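A single protein chain has been omitted; all remaining protein chains appear in their positions.
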Amino acid sequence: MKRSAFYKYLKKPGSYRILAGSIIVGLLALATLTGGAWTSYGPDELDLDHLLTPPSVGWMKRLLATEAGLRMQQRNQAGGRGDSHPRAVTADDEDLDFLQGDSARDGKPAEDSASLGGAAGSPTDAGSGGEGPSAAGAATGGDGGYGQEARHTNKAHLLGTDKNGRDMMALLVAGARNCFLPGLVTCAFALGLGVPLGLFAGYYGGRVRKIVGTFNSTILSLPRLVLILVVICALEPNVYYTMGVLGATLIPRVSELIATRVRILSNMGFILAAKEAALSDFKILYRHLFWYQNRAVFFIQFSLIMAESILVETTLSYLQFGTKPPEVSWGNIIEGSQMSFFSGFYWITFFPAMAIILAILGFFYLGDGLNARLAYREGR
Amino acid sequence: MLEVPLLSIKDLCIWFGGGGNYLKAVNHASLEVGRGEIVGLIGQSGSGKTTLAMGLLGLVKGYPGLWAGTAELDGKNLLPDMSRLITLKGDNVEKRYIPYQRAHRRQLHGVLGREIATIFQEPKASLDPFYTVGEHMLEALERNLDRHGGAATGGGLKAVGIGLLKDVGLVDAENLWGLHPHEISGGMAQRVMISMALCAKPKLLIADEPSTSLDVTTQAKLLQLFLHLRDKHGLSIIIISHDIGVIQEISSRIYVMHRGSVVETGASARVLSSPKHPYTASLLDSFSRFGEKLPMPPANPDAGKGCAYREMCAAYRGMLTQDERTRCEGDKPPGQAESLAAAAGVAPVDWSKCHYADKNKAHGPGTPSTANMDRLSAADGSQENIVEVRALRKRFSQGTRSFLALNDISLSIPKGGTYGLVGESGSGKSTLGLSLMALQDVDGGEIIYKGEDILKQSKARMLVLRREIRMLFQHPEGVLNSGMTIESILAEGLEREGRVETADKRRRVSEALEQVRLDPSHGARYPSNLSSGEKQRATIARALITKPAFLVCDEPVASLDLAIQSQVMSLLKEFQRHLGLSYLFISHNLALVKILAHRIGVMYMGYLVEEARVEHFTVSGVRHPYTRLLLASTPSLDPGIREVLAAYPDVEPVRLEGGCPFRNRCPVYLSKRDSICETAMPPLVEHSAGARVACHFPLG
Partner (left out) sequence: MRSIAKIVGFFAGSLFLVSLLIFGIIHLTPGDIAEIHNLSPSTAHQLYLDRPMAIQYFLWLRGCLTLDFGISMVNGAKVSSQIAEYAPPTLLLTFGSLFLSLLVSIPLGVYRGLRPVSPLGKFISLAVYTLSSIPVFVLGYIVLAVVFGVFRFYVTTPPDGPFRFWPYVSYYSLPIFVLAVGNGTIGEFVRFISLEVQNVNSAMFIKAARARGSSLWKHFFRSMVLPIFNIIVTNMAVLLGGLVVVERIFNFHGLGWLSWEATLKRDFSVIMGITLVMAFLIRVFMLANDLLAVWLDPRMRE
């Protein structure tokens, strides 16, 4: 039976993962390149008429709306959509006490929240307690900090708006860029240093290998996030510095991987054969060992490191050490609206969280699928 | 066969894959083993001989799509009822394979390791690296306590275990007991495996290529051990090998397999003297007429119409009448299964998959040609040497230990001739090859190539010399970078010639490919798309492209099938004749070296112990005891040669300090016990015309 080429492709190992991964990565790259060119609103436009608007996609609403959220929406609608102080309507709602951090700037009376306590109130401390880092992020922002008022208020908000009236869709697109570009910095560090170090260590062995090994083991004995915190502590928090440090902490993984492969390859004979054919060391390293034997590993590691760096970037932004507001990152969207998930404004955290998971999954799947394909090709 | 056979396999099929697209690894094969009989199963790689044995034991890798057939050991069924579990249709094999595997394991419970014992090709890897030899033995003994009545206590078991180890020739068993697998040699590990097998007092021993990874001398002693086991314990043995020499030496009956089917079976003396099947004949040919161009067997004998072997069949080409030929062209000869059915279930004892098997001697192997002798004259006249090695010395050190891998080696390689270098692993022969290529630094000595010392040349001069001196390696798949096309691999050799035009490069690449009988279109392929023979020819082309004068061939055919070895050797011969190449031919196989070489040097533990012209190397002609051991150990069709082996003790080679390194294995020393052997390494001195020997008491 004659099968189409696509069918044959799907039969190979890892092809579904590669396919799914490249679709997601492609979307991400598209969002990074085009920026907000095709969204109705820019990330810094404030639609003050539509604060905390739920997504306009009906099925999504039905699927995701919690009971509390539905009540919330009903009240919103009852209070009129143009109300610029939705909080006033809901001041007595029990669910809303999680929002106290967010609502600080809306002038919500403090005693309202103080009257609520008990077991359910405690986790709020994490988000909005006296330390106040999370509240500070939102409170100090203010309208001016986020941009100017939107002109075209009649357009729909596909994924809803946040508490400042920013369009979620626009925020997600803007956040994509702040995930993707720092990831490239990480890759440049990790691969740019890790690959040569691995090649040298594997090819020359002996003392070179020992030096690289010592370097790797020093890096490996520090928890990655803690090392990044040390650097942040020493320097001003800057997402590109931290991504560079993340790249450095990934060097051991890349170089060990490459060195092990090179060591196995050295026993196979073509390196000896290349020396016999009077090739220079550089040509053996670059052509035989890197280009013809390890470039697949390079691309696999590229996507795995991208996944890793998105994970770390969003985490750092969440910890307020990464991308700082008003710059948008998926991590700091979640950080800035800590407890909204519990109070019915699910969309403010749900969509960024989904975007993070999907982006990481996409790169993971791509890398893993390519890895499976490589293993298949090498007959492992 | 009158008695009931011990093992009887009928119509066994193991097919891989599914959905109508099967790889028929074992295709309707039947096999019988009598009590106390050694049966040989011979075939090249991919013939299904290992799959047959492993399938029987439920150890087959991957997921077979089809199982069929029966197997009985002493009346006990070894295979589960397959009709319920495996069907012919469908392509999702894995799911159904797992219940089959479970049922098979249940069926084999109490058989594996009890009635049937197995030993494998890689003896060292077959032992768990975390446990000592003693722990392995105890494990095997504890499982079979009932067969060693009265030895149930720990100390008693150890005594039994040591007794069993000594039984397989491990004299130093007490010492061995506490060692880990990485501390013992391959030959010792294989003996440990055998004695573990003996713990159960099994009825049948399956030996899957038991000696392939071992040195020839170790192999010869191991084969003697198999005979001893059969005589002492009444053990039946199936020995699986690709090496006719190994099989013929010990087996009483032979099954020849090709591409999953048995093509011939019979008493080994009959099969080896007058084969009835053209494939068997070609196997024998590639053994006895080594180094000549021989017809290749068909890749897929089940395809097409008529007998697929007719192209290589001497009878078809010569003796048969026109009518008889029509039958060969029209019908496939009946397989084992059909013959089985025709003989009412009694497996034919003397049978071949051929229409005219009864026309005995119709296929018989060709007589060894005299072509070997011609080449001797070629290099005779030239007294000129292309390479001279003088007092080459290399010391390797590993931690605190160090040893001389090359100990003042001096030899000269005639121009246009071949110098053969023979020795076991660890003898230093490959180190010498690499030193000659200047790929390995040495501690002293000179290598004179056409009057200049290679070791003292500048880098720039070496780049030129590297074009003239090239090397062939043992593993072609390692040499060819799997990510590059053949063309780009070959073109690398031209890089050092400065700028070469693309068209010129193309032309020279296809020229080189044509020289080694490869189609120029192969240049665009990747190494993984070539067969192992084609790969090795591509590495030869890789060397030839720079138009060399001298080739170092380091075991160039050791990893190839016999028929392909023959092909490669004939190519090498041809290049010597037409291009005037000189070779240093390194091999562990003295018979192989004798085909190509004019002079032969024998190395042992870093010393050159004997060197002479090729005619000198006969059992009666050689003067050094080690050379005679090598000669007698080399698998050959002449069984008489083995009698020499009896004089040699069964000990492992060790690097002895001071004195003659060979003395622990030397029958002369062991009878004389002369102290000079213990104190002084004998110098390499001229013994008779052109023969140099390093021995205090040279033979005969």
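A and B are the chain letters, set down in written order, and residue numbers restart from 1 in every chain.
Rule of thumb we're sticking to: a residue touches a chain if its C-beta (ideal position, glycine included) is under 8 Å from a C-beta of that chain, and two chains touch if they have at least 3 such contacts.
Computed from a predicted model, the values in this text were never measured in an experiment.
Asker: Just name the one of B:A117, B:L421 or B:M681 that touches the chain not displayed here.
Answerer: Selected residue, touching the omitted chain: B:A117.
Asker: Which of B:L73, B:V160, B:A173 or B:M193 sits in contact with the chain that's absent?
Answerer: If we include the chain that is not displayed, B:M193 is the one touching it.
Asker: Out of A:L10, A:L222 or A:I264, point to the residue that touches the absent chain in the complete complex.
Answerer: Touching the chain that is not displayed is residue A:L222.
Asker: Touching the hidden chain in the complete assembly: which of B:H182, B:K305 or B:R499 does that?
Answerer: Candidates B:H182, B:K305 or B:R499; residue touching the omitted chain: B:H182.
Asker: Determine and list the chain B residues touching the chain excluded from the picture.
Answerer: 57, 59, 61, 94-95, 98, 108-114, 117-118, 120, 122, 125-132, 139-140, 143, 180, 182-183, 193, 196-197, 200, 399
Asker: Which residues does chain A use to touch the chain missing from this display?
Answerer: 66, 119-120, 122-123, 125-126, 129, 131, 133, 214, 217-218, 220-227, 229-235, 307, 311, 314-315, 318-321, 331, 334, 341-342, 349, 353, 356-357, 360-361, 364-365, 368
Keep in mind that, in the parts below, only the chains that are shown with their structure count from here on.
Asker: Under the stated contact criterion, what part of chain A meets chain B in this complex?
Answerer: Answer in residue numbers: 267-270, 272-279, 283, 288, 291-293, 378.
Asker: Please name which positions on chain B make contact with chain A in the complex.
Answerer: 434, 437, 439, 462-463, 466-467, 470-471, 473-475, 477-484, 492-493, 495-496, 539, 542
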